[in-house]
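Only a single protein chain was left out; the remaining protein chains are all shown in position.
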Amino acid sequence: MWAVFWCVLKRDLLLAMRRRTDVLTTLFFFMIVVSLFPLGVGTERQVLQILGPGVVWVAALLASMLALERLFAADYEDGTLEQMLLTAQPLSLLVLAKVGAHWLLTGLPLVLIAPLVGMQYHLSDAQIGIMMLSLLLGTPILSLIGAIGAALTLGLRGGGILLSLLILPLYIPVLVYGSGAIEVSVIDLSDTMPYLSLLGAFLLAALTLAPLASAAALKISLE
Amino acid sequence: MLEVIGLECRRGDRRLFSGLDLALEPGTLLHVRGRNGSGKTTLLRTLCGLFTPDAGEVRWRGESIRALAEDYRRELLYFGHLNGIKSDLTGIENLSIAARLDGDPVGIDDVWQALARIGLRGFEDLPTRMLSQGQKKRVALARLILSRAKLWVLDEPFTALDVEAVALLQGLIADHVAGGGLAVLTTHQEVPLTSGQVARLDLGD
């Protein structure tokens, strides 16, 4: 079973390597959004420190939205997705592999670029550490939940906008606790534990439930 | 072996067909005929389990294909309007991945041989986006050579193929059926295969 998982994961990574620009656009989008905020609200140090956690997470939400639109679209257009529905494998496993590859390409880079953003917003080293940790736990949830929306809006006109409308409200818990963790880390690092463990719990729940929902959504969309 | 009982399918709010019964034994080739929009593709997709019928069911070896799920899909090969190959991957990569997902991984040598047999010698490790329309279709059809599926469901397999490829494909289907396999196909082209000894189903009035 894991052989199949790896097979799909490697396939998607290979495909992405042959089209590198797609990967970089998400990362640059994130960077641009984050860099625009100081220009809008002013570059005062205190303001930026307060806004930083929220801005980072909202930007991550938007970047994940942007990237998700393409999660199933290419496979849908050339018929490989249809073939995946007909393979002798549980569809949710294939979905999980695709989401995994997608996160490695669009979520993980955000985690890795986070220190740079932290410096833009004058966050302390400890805060940057917490920020990376919360992004590491949170961005996979975004990909998992977003995959449901991506599957539902597959092949629709204006699917991208619709996807945001459907999925962004569902991102609220991740936003609240993700940015919350960074905020409280100013006072005491140990305070962040409840936030991070909640994010971890969400991640586990999303890992088990979201692929099932996405698989059901794909079946509906491909009828 | 493949049974269809009281099948009814709708597209949107339009009823395509209802009360459809069928029973196919091993070694049968079923030719589904009908004008455009009569529900041929929908029927084929229903047979694959891609489309949920509004009434009735499809059975394989006496059991509902919904219940069988993966066990049914292991024995099934569907060839639809879309080729189902990635244009950024080579023919070799496409076929190896497809075989792995189908649950019976094949050796790399078999893949090379299959591509040679389908007439793509020398094109094996080019990204398929470099190939012509007909060649892409051939890559997709090479799956028929590699597959061990018992039931082939082929939706318009002959379009965009040249004379030589059409002949080759007919040979493949004939061999499959002669070997005790089942095949269901639609085609608008008259080919010798479908004018011979085959079961026919006419959809629409």
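Letters A and B mark the chains in the order given here, with residues in each chain numbered from 1 onward.
Keep this in mind: a residue touches a chain if its C-beta (ideal position, glycine included) is under 8 Å from a C-beta of that chain, and two chains touch if they have at least 3 such contacts.
What we mean here is this: contacts and distances are computed from a predicted model.
Between the listed names "Dipeptide ABC transporter ATP-binding protein", "Heme exporter protein C", "sn-glycerol-3-phosphate transport system permease protein UgpE" or "Sarcosine oxidase subunit gamma", the UniProt record for the complex's undisplayed chain reads "Heme exporter protein C". Residue in contact with the omitted chain (choice from A:Pro53, A:Pro109 or A:Gly180): A:Gly180. Although one chain is hidden here, its contacts on chain B can still be listed: residues 10-15, 52, 54.
Chain A meets the missing chain through residues 148-149, 152-153, 156-159, 162, 165-166, 168-170, 172-173, 176-177, 180, 184, 194-195, 198, 202, 209, 213, 216-217, 220-221, 223.
Here is the rule we use: only the chains that are shown with their structure count from here on.
Look at where the CA atoms of chain A average out and do the same for chain B: the two points lie 37 Å apart.
Residue ranges of chain A in contact with chain B, taken from their complex: 3-4, 7-8, 11, 14-15, 18-19, 75, 77-80, 82-90, 94, 222-223.
Listing the residues of chain B that touch chain A in their complex gives 45, 48-52, 70-71, 73-74, 76, 78, 80-89, 93, 97-98, 100-103, 127.
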